[in-house]
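With one protein chain removed, the remaining protein chains of the complex are shown where they sit.
For reference, chains read A, B and C in written order, and residue numbers begin at 1 within each chain.
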Amino acid sequence: MSADSTRLGVWLIGARGSISTCVAYGLAGLRAGLLEPTGIATEREPFRRLGLCAFEDMVLGGHEIATGDLSRSAGELVRHGILSGELVAAASTEAAALDARIRPGVLDVADVGRAELDSRAASLGGVSPRERTERLSEDIRAFREEHRLARVVVVYLASVEPWLEDRPHFADLARFERALDQEGVFPASSLYAYAAFQAGAAFVNFTPNRGSSLNALRQLAREKKLPHCGNDGKTGETLLKTVLAPMFAARALKVLAWQGYNMLGNKDGEALADPLRAESKLRNKDAPLRAILDDDGLHTHVSIDFVPSLHDWKTAWDFVHFEGFLGAKMSLQLTWSGSDSALAAPLVLDLVRWCDLALRTGESGELAHTACYFKAPLAGGTHDFHAQFARLLAYAERNLR
Amino acid sequence: MSADSTRLGVWLIGARGSISTCVAYGLAGLRAGLLEPTGIATEREPFRRLGLCAFEDMVLGGHEIATGDLSRSAGELVRHGILSGELVAAASTEAAALDARIRPGVLDVADVGRAELDSRAASLGGVSPRERTERLSEDIRAFREEHRLARVVVVYLASVEPWLEDRPHFADLARFERALDQEGVFPASSLYAYAAFQAGAAFVNFTPNRGSSLNALRQLAREKKLPHCGNDGKTGETLLKTVLAPMFAARALKVLAWQGYNMLGNKDGEALADPLRAESKLRNKDAPLRAILDDDGLHTHVSIDFVPSLHDWKTAWDFVHFEGFLGAKMSLQLTWSGSDSALAAPLVLDLVRWCDLALRTGESGELAHTACYFKAPLAGGTHDFHAQFARLLAYAERNLR
Amino acid sequence: MSADSTRLGVWLIGARGSISTCVAYGLAGLRAGLLEPTGIATEREPFRRLGLCAFEDMVLGGHEIATGDLSRSAGELVRHGILSGELVAAASTEAAALDARIRPGVLDVADVGRAELDSRAASLGGVSPRERTERLSEDIRAFREEHRLARVVVVYLASVEPWLEDRPHFADLARFERALDQEGVFPASSLYAYAAFQAGAAFVNFTPNRGSSLNALRQLAREKKLPHCGNDGKTGETLLKTVLAPMFAARALKVLAWQGYNMLGNKDGEALADPLRAESKLRNKDAPLRAILDDDGLHTHVSIDFVPSLHDWKTAWDFVHFEGFLGAKMSLQLTWSGSDSALAAPLVLDLVRWCDLALRTGESGELAHTACYFKAPLAGGTHDFHAQFARLLAYAERNLR
Partner (left out) sequence: MSADSTRLGVWLIGARGSISTCVAYGLAGLRAGLLEPTGIATEREPFRRLGLCAFEDMVLGGHEIATGDLSRSAGELVRHGILSGELVAAASTEAAALDARIRPGVLDVADVGRAELDSRAASLGGVSPRERTERLSEDIRAFREEHRLARVVVVYLASVEPWLEDRPHFADLARFERALDQEGVFPASSLYAYAAFQAGAAFVNFTPNRGSSLNALRQLAREKKLPHCGNDGKTGETLLKTVLAPMFAARALKVLAWQGYNMLGNKDGEALADPLRAESKLRNKDAPLRAILDDDGLHTHVSIDFVPSLHDWKTAWDFVHFEGFLGAKMSLQLTWSGSDSALAAPLVLDLVRWCDLALRTGESGELAHTACYFKAPLAGGTHDFHAQFARLLAYAERNLR
């Protein structure tokens, strides 16, 4: 039976995490008319005129390594004031259907020994990297066939991995392929990216993990003519930095110090309490400042602390010390308080739509026009948010003509 | 004796106020190599390649209605940590020379009865508007001749005036001219603008006062082929608003409330404690938000309180309440703490340079490319700071070709 | 049938407002073991050893002028994240029982014309003050008899009234009595206090309204040997002020300015958007600072703005500018973000218990030991919170002996 050309598969890695849960219930709420599309830029002018994939045409599925079910994740988000009880009740059927489509994922080295692991995911630890990617690809292909999907976008939303130093097989596709067979060391995120490409899917890396950013995988995407984008969703404090730092530059004000203190209490925060995992994240949160501002004499700091009582409510305090004319020292303080998952979920929906458009129009490789969504855009370029957004607008205008 | 084509006159209205004092000592410090040009965008790339007027070529003069001398204003700024004692000592000769060039200004209705008024300024109250503007013009012409200046830019930096409702003679130059002879009611700022144009000078209105924004005066500027710009320097809290609000719009986040609380202790703060004067100011501080954000359901507030102990150190707290996906309510708080005068002075130097460039290249009317410097740009257009700044960059690029 | 000596009636004026709703559902939750007694000081050492009234022994009733029912108030508090849906479901029977015990109250002049008024309350507007108090008293007496209550405490929780200037009949009980018969002008809160005392109940005024603070009513309380306390619950920003200001005094630091900006979105906030009502409130929020700190040269400001989207989540920003040794100027900023009703409700339960203890031990008049609960304690005395709390501890120690 041929695929329905309008139906888009959205395959979530980390399918029962907070962001995926918000995506799933949010999508259900949008379809049922229970929610406004707040936070979804592609619902606004001029993007809405692009004919992007409708919410009704998205089908969700995904990989997950933990046990549990979506209603448990949702219950926690209700308790912390992110999802409403009404929405969760209304979407219970859709949630159960998604739960049934979730397949066991593969563990990263750092996940071994975690509590509440799905035993089927754990058992994949025993097989070779090659076999693991084949199992993952197979799940994605089966999902496409079963639901007669025209296209699939894989979105990587799993926990932050410890940073892995570069290896020769990261840089070259031929070596990568050989290492797959020879039990080489891989970030789990890159195995997922490889599997996605092998299954003919687009890939979005919403985390600071390596994902598809390895040169070997950039090469594979080009060969397969598939689009991908990432890394690390720009949801809160870093978004503010890339909005505000250009103002200091434009006004020729000298930033002396930019201190950023982040607090988070969800699983992401817990993972980041591990210094090895934090390294991946902090690197992306600091680099944009140094790229936008005059680096000379600039003092920066960024930390993320685990504060369990905050749960998903990321709270960040930034202190900017700057010098103006006559050597006068001034300051700007910011306190940001937002639900990390509710901020991330609409960006995921936007990115799925941009990947789908690229799949339809035959664009491949790193989608440079998506830079405004990421802390460390795969295609590089400026970190200035408004310049990035102007680029997305220009891309849209071209596609509207 | 013919004018030296490189020498530029900078005529400051409110010449012993905090901003003028910072301009005067700052300019002296820049010339003497005692100061870095922090805060002066025209010293940065790409603007520095435009061949704008050098600091060495600027000659200061101005009008003032209060008695006193610059060293007294400077002493106060030293006490509050804005000017350094060393700079004030090093610039004492230049300051005395400027003091000698300051001429008595004309009073606005609201100034009558103020303490420490220059009796010569007060005596001008008795003469007709026409005669007042002639005296002001004559002062500017004499300044040009005495110092053999090629061009003059008048910068209006006096106190906020109470808001005057529109009158028929504001809207039409012929009526304006007749009213000048018939003792019509005028904002003092508009008399200064008229005098500046009559003397062949460019006009910058750094305040929320009417200045050259009356249609009658826009007409006069066009007839005389003179450039002008304004209104109301965008130095701090409003600058932040026009940088941040576009981010909320770009991310499709729904701003529910934007509350802005400003505190100020200098003469400007004292003047704004008068509700009639505050009206002019608050109007400009609130409008940009409503222009950038979705107005529907948006609650805004902006107030300025006089807190004497803060002196020139403007402290503002903004609270932004917004809704994200799933109806999650989030917030951003900002505390801005900066010296208002040290923030304004470098913008004045930039604007003087842009007006000088316009005089040299024959541009006239409202200088639309200067919008990023103002809360209520004379030529209208977007309030989005980054869009405004992109326009200035484009203007510079055109002039570099 | 004789009253049960352990049963205490708690009669709430404003019985369907946010605070009352939190009291009602909170009490139900405490009894059912669904809630911790967080925020209830009388549940902690040493107070818990005093044998104060158990939650199980409290029976709720009250007056209300608006239509609606408790479950509607509760629904709104669930939507804003103050009550949990589980608690509201679990307490539905108790809530319905309370709803059935709520009687129509009397309108204040300022309430006339409000939407959603109970027509029975409105009809009381047509009868004389004397008759109104008799109806109110009768309701309280009927409540006591029907539920065989040993004692009743009336707690005034209605909206802030516009400030009424002093009248001769406020100051003297005999004149007060005569004015009741002659259609004199009265704050509604004082009519309730009069009615409570006539019914032999204790009276707690949790609002800035006049309530029982009129000399005439203080006289009545003494004659009837009844205890009362008030005014204006010290729940948030003012609590912080009276905790922090003594620190500045103890350290001999000179406070130059204390600016307090409050934002609120519930009915209380809406009422306070009316300047006449706000006057009552702001007076109590500013006075404590001037009592604790050296008044000389102290600049203070306090405002309350209505920000609908915040609903019950009071957000306050305080800026304290102070001078230290060597004339160094320093600052402290505070941002308080709390649910006003969830902060108030446990204080109501504490105060009910203190009044009950006073009724049992025969204490009457203003309960000076309750000062730490109020912005403007009825018995006067220091505003220093720690000194007030030390007094409550000393009172408890005396009662434990």
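In this section, a contact is a pair of C-beta atoms (placed from the backbone, for glycine too) under 8 Å apart; a residue touches a chain by one contact, two chains touch by 3 or more.
Quick caveat, the model's predicted, so the values are computed rather than measured.
*Asks:* Sort by label and list the shown chains the missing chain touches.
*Replies:* A, B, C
*Asks:* Check the options C:43, C:139 or C:161 and report the residue that touches the missing chain.
*Replies:* C:43
*Asks:* Which of these touches the unseen chain: C:33, C:327 or C:362?
*Replies:* Missing-chain contact among the listed residues: C:327.
*Asks:* Using the document's contact rule, name the residues of subunit C that touch the chain not shown here.
*Replies:* Within subunit C, the residues touching the omitted chain are 22, 25-26, 29, 35-41, 43-44, 81-84, 87, 239-240, 243-244, 246-247, 250-254, 323-328, 330-339, 342-343, 345-346, 372, 384-387, 389-390.
*Asks:* Touching the hidden chain in the full complex, which residues of subunit B are there? Just list them.
*Replies:* Residue positions of subunit B that touch the missing chain: 78-79, 81, 84-85, 335.
*Asks:* Can you list where subunit A touches the absent chain?
*Replies:* 256-257, 259, 261, 263, 299, 301, 303, 305, 307-310, 315, 317, 319, 321, 323, 329, 331, 333, 335
Everything below uses one rule, namely that only the chains that are shown with their structure count from here on.
*Asks:* Need the CA-centroid distance for the pair subunit A / subunit C, whole Å please.
*Replies:* Comparing mean C-alpha positions, subunit C is 49 Å from subunit A.
*Asks:* Suppose each chain is reduced to the average of its Cα coordinates; what separation in Å results between subunit B and subunit C?
*Replies:* 50
*Asks:* Compute the distance, rounded to whole Å, between the mean C-alpha positions of subunit A and subunit B.
*Replies:* 45
*Asks:* Hunt down the residues of subunit B that sit against at least two other chains at once, touch-wise.
*Replies:* 323, 331, 333, 335, in rising order.
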